[in-house]
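Once you've had a glance at the structure underneath, I'll fire off some questions.
Excluded from the complex is one protein chain; the other protein chains are retained at their positions.
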Amino acid sequence: MLKKIPSILSPILVKILMEMGHGDELVISDANFPAERIGQRVVRADGHTVPELLKAILELFPLDKYSEYQYALMEVVKGDDVEPVIWNEYSEIIQQEHPDAQVKYMERFDFYKQSEGAFAVLITGETALYGNIIIKKGVI
Amino acid sequence: MLKKIPSILSPILVKILMEMGHGDELVISDANFPAERIGQRVVRADGHTVPELLKAILELFPLDKYSEYQYALMEVVKGDDVEPVIWNEYSEIIQQEHPDAQVKYMERFDFYKQSEGAFAVLITGETALYGNIIIKKGVI
Amino acid sequence: MLKKIPSILSPILVKILMEMGHGDELVISDANFPAERIGQRVVRADGHTVPELLKAILELFPLDKYSEYQYALMEVVKGDDVEPVIWNEYSEIIQQEHPDAQVKYMERFDFYKQSEGAFAVLITGETALYGNIIIKKGVI
Amino acid sequence: MLKKIPSILSPILVKILMEMGHGDELVISDANFPAERIGQRVVRADGHTVPELLKAILELFPLDKYSEYQYALMEVVKGDDVEPVIWNEYSEIIQQEHPDAQVKYMERFDFYKQSEGAFAVLITGETALYGNIIIKKGVI
Amino acid sequence: MLKKIPSILSPILVKILMEMGHGDELVISDANFPAERIGQRVVRADGHTVPELLKAILELFPLDKYSEYQYALMEVVKGDDVEPVIWNEYSEIIQQEHPDAQVKYMERFDFYKQSEGAFAVLITGETALYGNIIIKKGVI
Amino acid sequence: MLKKIPSILSPILVKILMEMGHGDELVISDANFPAERIGQRVVRADGHTVPELLKAILELFPLDKYSEYQYALMEVVKGDDVEPVIWNEYSEIIQQEHPDAQVKYMERFDFYKQSEGAFAVLITGETALYGNIIIKKGVI
Amino acid sequence: MLKKIPSILSPILVKILMEMGHGDELVISDANFPAERIGQRVVRADGHTVPELLKAILELFPLDKYSEYQYALMEVVKGDDVEPVIWNEYSEIIQQEHPDAQVKYMERFDFYKQSEGAFAVLITGETALYGNIIIKKGVI
Amino acid sequence: MLKKIPSILSPILVKILMEMGHGDELVISDANFPAERIGQRVVRADGHTVPELLKAILELFPLDKYSEYQYALMEVVKGDDVEPVIWNEYSEIIQQEHPDAQVKYMERFDFYKQSEGAFAVLITGETALYGNIIIKKGVI
Amino acid sequence: MLKKIPSILSPILVKILMEMGHGDELVISDANFPAERIGQRVVRADGHTVPELLKAILELFPLDKYSEYQYALMEVVKGDDVEPVIWNEYSEIIQQEHPDAQVKYMERFDFYKQSEGAFAVLITGETALYGNIIIKKGVI
Partner (left out) sequence: MLKKIPSILSPILVKILMEMGHGDELVISDANFPAERIGQRVVRADGHTVPELLKAILELFPLDKYSEYQYALMEVVKGDDVEPVIWNEYSEIIQQEHPDAQVKYMERFDFYKQSEGAFAVLITGETALYGNIIIKKGVI
């Protein structure tokens, strides 16, 4: 443990966050995401929720102000009658640090495709539906 | 995620628990334990408490009934005016599965020595004082 | 060995089953399947039958309810006068956990193709004809 | 699978049996043996019994006629009221190939010590008490 | 060395032969074959002839009865005035185990192409012209 | 780069600082220290001075309040007429975060011995005489 | 440290510079460059500026006189009102060793593309805008 | 050192020369060749000239008599007013062993392309212009 | 294959013979020797006899003239009524290259001990009793 670094973040995760550059993306996925098949690098945070991790990560991680979007979510599949309330929680956490953050909604398979190109996937224990989120790294 | 396996346990941790044999010991350490220097194998569970993990592990992990002790704690250092209340929590969790479990108290440096010989160290985010615990694997 | 985990499952197999995500597929193959050439990950269970393993795996492994099929079999090659009776056994094992499970029959070379994209191949000692089966992982 | 090689034997096990030389020892252990901590090389045969494997191995593996013992068992611990009936089974299997085979009984901790120096440990799913056995390789 | 396994076969070769599945192919090449560049896996048997090895391998290795050919040879290049007498020796060895075995003759560059897709190349010390042979694995 | 983490610290260094536990020691060495021979883990920071790095590290790294010393320096060799003025700089940096920090002076070969047991050595470009320093990690 | 080699250059960087051949390119990137995702080989020089490193590298590294350009910069994006004053510094450093050096300006995505084909990326702590530079190795 | 093997050849180089098969090619490059970027395998012989190495290699290495060329050189670039006198030296060395050896001249980028497909690149300290040479392995 | 290097010698064996220095020893063992347990490096030559290999190796390998012995054999165990006739063959092969070579006879366990310190063990298919031999490398 170190000062200023939230204790929920593992050493390997912090190393990866530091190695990411401008425009690189991190997928913070739910517990059922096929992370090990899709991800270029996979970090595990079993048993934690996405909001806990997202909040801790954003204490360190700048979002990309130069991009048209700062984070992305998986669009609700047509015909699926779900209201992803967890998105409100994501939105609040992000806006504390980035009040003007823009979201991009990606169709399900576009989201998978985007995840394959991401720098890393952090798989969590989140079980909320449509709980996956992509964040894009900015500059300091 | 799989049925019957608590979601807080990572895949690598379950693999190691399965590989342990009769009499092998697991250290579940607090957040400040020098796990990476001492442990033969190290698994991380940053951000989780020992009770959460202990409870989940004991759903799968049998304690050793043939040993004189089933778990071990680090003795309070002489002159240290601490009452490790977390031990009660440990005791309750263990007794749910093993009502007759015996504890062994080890002097601080004996505890470190014992940890070096352990099969693995699981380092957690626990911050309670004297929060380290060793559990000894039994047979099925 | 651990409580709740069938003893026929090896530690590395359980680790892989835990790492699989929604929609990932596992091939449980017969003894003659070219698993080592085709498989992205290969786990061996020499000397065991597919039904023994399938039953044990399904105690832990949820099938994908959102997919049009939950498992797949290799279609009998045209002109091949075989009645794969082992399929009945598979069907019974699966229906105990998933009464409405749907099967997909794949033409032989489609089955091989599908296996190349699978998360892993578990090669067994099964010698029954047309004994290969693919199962698709669901969510918890 | 190959002709003449029992299908219960995995490729890596056969490779190791071939690499062993005169006087090298193989531990065939029960399911609870601390194989991964003690063994110089560990091969797994989860879910199989020792007799099944012993029989298959001895189809290929010559015992050491020049040694004072051809196999070794763990002595029943004093005060332990157990009659290891599985030993009769071992004895019959061994005598089919080696009618004059001699056994050596080793005190429990001597057995562990001996296992640490063995070429490999094959861990099985055997659950019979005192089910561990060491076999010593001969020449051809 | 083990009983029933010809002593000319190395441990790694037997392991690979065991891992091969139905339809997988093994190239047994002459001493000048570009095995290390072409082969997916390469095993060496320097100083041995192809007939010695072929005979030993076929004691264990079943040929594929379901394929249109059981083994393949490299067609004599047009204009090359060679009579590959070693082929008779190959034919005799194969027919002892498989009286009806069919051969396929492949044009030189097709033979190389086929070898790139083979499971493994076993390079020998054979110096006879047109001494390369591919064998296709069957089922047991 | 991340917020709150000084940009002079490399990702691998931060990972190692996070992995260190209570009582583990870090050597921050000068440019001529035999770090690669002595260190259990070696991290390089070529071209930077010790004060720059020490200051940045102490923004994150807690010193061990329970130890009799919080940092250690190499005692001036007898007969060596050197006044290590850089020690004042070290002292000031450390006291900003830890006003009561105690130093331990170690004889030259004791210092080397201590370094061999340290968690890691961070080699810098520092060229001041007697510029090596050991810091001991505390708890959070 | 060695004589003649600037102490800011790490051992692994010098090794890579030596291994580069005629026409190979090195990217010296700013602190936010996505080096770890793009680079074939990545070397880190956290906390140093590009001019410091460029100057030190050019003491050893010959530029390619046979190429139409000796170094390349990222063109200012249209509409971006930035005057990259750091380019003057680069120009001066380069001209001390190579008075006639030619620059090539590459459109932003061409620059990324070029970087993917480069021999290595050296990521620095540079924070000036448009601070990335590619240098092309010549002969000796 | 061994008898019959020229002492200038390193153990790893001789191993690679032995592993090469009929038709495989070796590039013996000059000191500025981008060997580490282009070569499938790279062996270094810093400080030696091509003629020294070529002479030593040809004591062991047979050239390919069945190919239309036995060695290849890089064609002088149009407009480049160079007379590569070192070619005469190459020619003499080769003709001592192979009086009828044929050369193929390859355009510069064809030469690079060919080198990418070569078995290995041996990079030397040669500084003569147009000093790169490819040799093609024959049979014994 | 290369000129001057006997084709029975594998590439890895020749590499190891080249790497050996003055006074280093090579064990050429029979088929039952516990090479994989004892040897620091193990090379296999399954199916070949010791005389074939010894003869080929001595074409390249100089014996140590400065040592009191040039090769060593395992003394016949007391009470063992064996006349190791293969020793005559060894003696003849060695004397062709080294007419004055001296042998040292080592007691069985001394021979094993010596083998543990040897540079490498070459395990062969030799089945003659007392067929192991150690040769000591000289200078060129």
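Brief remarks on what is shown
Each chain carries a letter (A, B, C, D, E, F, G, H and I) given by its place in the written order, and its residues are counted from 1.
Heads up, the rule we're going with is that contacts are C-beta pairs under 8 Å (C-beta built on N, C-alpha and C of every residue); 3 or more make two chains touch, one makes a residue touch a chain.
Not measured: the values here are computed from a predicted model.
In the complete complex, the residue from I:Glu19, I:Glu59, I:Glu75 or I:Asp110 that touches the missing chain is I:Glu19.
Contact with the undisplayed chain is limited, among F:Ala35, F:Leu73 or F:Ile135, to F:Ala35.
Across G:Phe61, G:Tyr90 or G:Tyr130, the residue that sits in touch with the chain not pictured is G:Phe61.
Think of the hidden chain as still there; on subunit I it touches residues 19-24, 119, 139-140. Although one chain is not drawn, its touching partners on subunit H can still be listed: residues 1, 7-11, 31-32, 44-48, 52, 125.
Think of the hidden chain as still there; on subunit G it touches residues 1-5, 7, 10-12, 14-19, 59-62, 139-140.
As a convention for this text, only the chains that are shown with their structure count from here on.
Counting hops only between chains that touch, subunit E reaches subunit I in a minimum of 1.
Of the two chain pairs shown, A-B and H-I, the one joined by more C-beta contacts is H-I. To fit its Cα atoms onto subunit E, subunit D must turn through 180 degrees, a value rounded to the nearest 5. Repeated interface: B-C and one of D-E, E-I or F-G share more than half of their contact pairs by residue number, and that pair is D-E.
Mean C-alpha positions place subunit A and subunit G at a centre distance of 32 Å.
Residues of subunit G found to touch two or more other chains are 31-32.
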